[in-house]
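To keep things clear, I will list the structure first and then write my remarks on it.
Yeah, one chain of the complex is gone here, protein chain that is, but the others are all in their spots.
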């Protein structure tokens, strides 16, 4: 069936391939390609500040994608994601520093190593459910963090370790303008990978485990295998994200992979929309940009009449923090299903415009 | 084997564990009623401690009066929070509600810093004798007070859930919201009550920690610290929460003993409870006292 330029008014899909296609219309395909093209040109006209924010969204987005596969698609809660993110960062630094591996290979390899760790910590998933499992992942968080501080040979101990800049054949991607392309390539690759994975047999098995695991089991899906697998997958993406983070900052320290980052990862996928691939990226962007946006807001208020009238001065920073919390609360009160859901509604509105409702 | 030190550590573990138990209990209350994991529990401690500190230092209230006023405030606060923020979310995905509590925790953390400053503040001296000696261990009086209050509270909860109308309503709601509603129980009121009680119970722990360590924003970390205790006891068991707290308190101290006397690996007291937790969960997947889900198709 040829790709149409618009969605037809009814459901005319007659094959599974048509049903699971990534781009239902030609327009959506072009839109994505155009978006990518614009992003490819971004380093030419964007300031470093914006590039660094985009890079941040990129590496957090890759890691959050892993968490969404675990939480959104398989229905297991994890509050230890930051530890896997950190493990990937250390692993990649270690591989390139100690084994002399080019960073180009160290990054995906770090993903693989982290997968192995994820599988180990995913083992309790065979027996535990819901919040009990969540706390087992919390244990993973603390145990790995302790390991980071202890394992001098691997992480440089509490002093941390330096990471080489990313390079291909001697060409170093050590500026924001260059590193942006590395992150972009990984974001595209991982998101395409995840999208396709979810369309495969294994992906459907994960969703079945989430929706009704008893039925899934009866249909011959090996629960233990898929639950553990989803932990491995989530760790894989976390590891890649962490490795990208390490080679961006070129320094990895045990600080910064704490429980608070784990909670932030959860925030990204909940706000983005559980079980939505693109939502993950939107949620990540939301969580990264909110503090910045509130920063711009306080900058605008600083020194203005409002500031003087209320003599806010230094208290502005508290107001900014409060606003971050408040935005999260209000957002979820009005849109509990996340940005992906809102996005679909916006699309639906314009599809029918001006005749919606 | 240094039995004297071991004994002291065991006593200390039980005392600190009782405090964990109190926080864990307030955690379980909310979970039991509304299935919400409250990430803002630590901020409840913080708010309780700051309010009590503020009453005591600004208005020079006697400690007991100050504490009672704090309880009253927390009661209102809990109900208000439930009505304004959480009630509109009833029926929405639980995970979104959990995220809302994360947002609340960010909000209240900053609010407390704004209102009360960023410096740790000491409570005025409250007890004539700061510490009493028990089995060779000097114990701070305030811990004994907390022990007394927690035991009293646990007894009160035991009575409340077993005999009182509201307690029974809460249990019914926890068991099955729809059935409870059809029996004429106002689920919304039950939720409000759960949040209110939880806020009050948390404030007790907050005040105790505040008296011992001074009040500072880092106090809210207790909220995350009790997670293992909650899970160990079983998410939906109030008694389990208390026992979980005691076990974690003991484990921390015993780990410190083994570490300090024999192993010298460092940091065991923070990590060992988590290892033990995983092992226990592998043997008993619903904690020590949690209800096992029986699933029928």
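Note that the chains take the letters A and B in the order they are written out, and that residue 1 is the start of every chain.
Quick note on the criterion: a contact is a pair of C-beta atoms (placed from the backbone, for glycine too) under 8 Å apart; a residue touches a chain by one contact, two chains touch by 3 or more.
The rule is simple: contacts and distances are computed from a predicted model.
One chain of this complex is left out of the view, and of "NADH-quinone oxidoreductase subunit K", "Leucine-binding protein domain-containing protein", "Flagellar basal body rod protein FlgB" or "Multiple resistance and pH homeostasis protein B", the protein name its UniProt record gives is "Leucine-binding protein domain-containing protein".
Checked against the full complex, the candidates A:186, A:213, A:318 or A:331 give a single residue touching the omitted chain, namely A:318. The residue from A:27, A:108, A:130 or A:256 that touches the chain not shown here is A:256.
In the complete complex, the hidden chain is touched by one of B:65, B:84 or B:120, namely B:120. Contact between chain B and the unshown chain involves residues 2, 5, 8-9, 12-13, 16, 19, 57, 110, 113, 118-125, 130-131, 137-140, 209, 212-214, 216-219, 221-222, 225, 252-253, 256-257, 259-261, 264, 266-267, 269-270.
Touching the omitted chain from chain A are residues 47-49, 51-53, 56, 146, 149-150, 157-160, 162, 174, 176, 249-251, 253-256, 288, 291-292, 295, 313-314, 316-318, 320-321.
Please note the rule applied: only the chains that are shown with their structure count from here on.
By the touch criterion stated above, chain A contacts chain B in their complex at residues 71, 77, 124, 127-129, 131-132, 134-136, 138-139, 142-143, 146, 149-150, 214-215, 259, 263, 266-267, 270-271, 274, 315, 318-322, 324-329, 332-333, 336-338. Those residues of chain B whose C-beta lies close enough to touch chain A in the complex are 37, 39, 85, 88-89, 92-93, 95-100, 102-111, 113-114, 224, 227-228, 230-231, 235, 267, 270-271, 274-275, 277-278, 281-282, 285-287, 290, 293, 295, 297.
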